[in-house]
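Of the protein chains in this complex, all but one are displayed in their positions.
Our next item is chain A:
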Amino acid sequence: MNIFDMAYEYRNFFFAGLKYTLLLAVLGVFFGFVLGIIVALLRMSKWRVLRFISTAWVEFLRGTPMLVQLFLIHYGLTELGLEFTPIQSGAITLTINSSAYLAEIFRAGIQGVDRGQVEAARSLGMKQGMTMRYIVLPQALKNVLPAIGNEFITIIKESSIVSMIGVADLFFQAKTITTITYEGLTPYVIIALMYFVLTFTLSKLLGILERRLSTDDHR
């Protein structure tokens, strides 16, 4: 069967898979982003306990395979009475995993903002939280936008591991089609192209955002 026939004949499989891949990627990116900022701020907290917890969080999640994390959450936590659906487990794993990487990116961004910016804001009577929100974070995020983009692309690609616990994402559907048709190549070529379209589109969109933000400092 040629690639176009297969893409057409099994379009429902591919679209169903795309739906889950997109859903998980969006959830992972969004919650990973929010949690990543929180973890980054905790890592710079003045309280040692918070620093320790957030550092341990980052080190553990970066230092262990995401597949292991996925199984720990999906099967491991069941033993402790916490049961999640495969989608929930997938979303949680992608969120916490990306939060660790994003936290490091944000921390580098925040620490890269000139100290004078904070001093100027504080000297105007702005409180610490206000200074972070209006002065430091906007500049930090702008500076690390390319690195954030990389992490988003990684999340889209890595989301394929959720097929291991039975989420019917793109990768899962390709496997299913292989089982039905005995075609080992074409289904994977098709999903590879689909993943590529997703990540390439995202990287172009981020490029546009980056250019728009940098119009602030055209000289």
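In this text, contacts are C-beta pairs under 8 Å (C-beta built on N, C-alpha and C of every residue); 3 or more make two chains touch, one makes a residue touch a chain; residues count from 1.
The working rule: contacts and distances are computed from a predicted model.
Participant: Mind telling me which option in "Ornithine carbamoyltransferase", "Polar amino acid transport system ATP-binding protein", "Phosphoribosylformylglycinamidine synthase subunit PurQ" or "Methylmalonyl-CoA mutase, N-terminal domain" is what UniProt lists for the chain we can't see?
Facilitator: "Polar amino acid transport system ATP-binding protein"
Participant: Using the definition of touch stated at the top, determine which of A:R122, A:K157 or A:K175 touches the missing chain.
Facilitator: A:R122
Participant: Which residue numbers on chain A touch the omitted chain?
Facilitator: Counting only chain A, the missing chain is touched by 114, 116-117, 119-127, 130, 134-135, 138-139, 142, 216-219.
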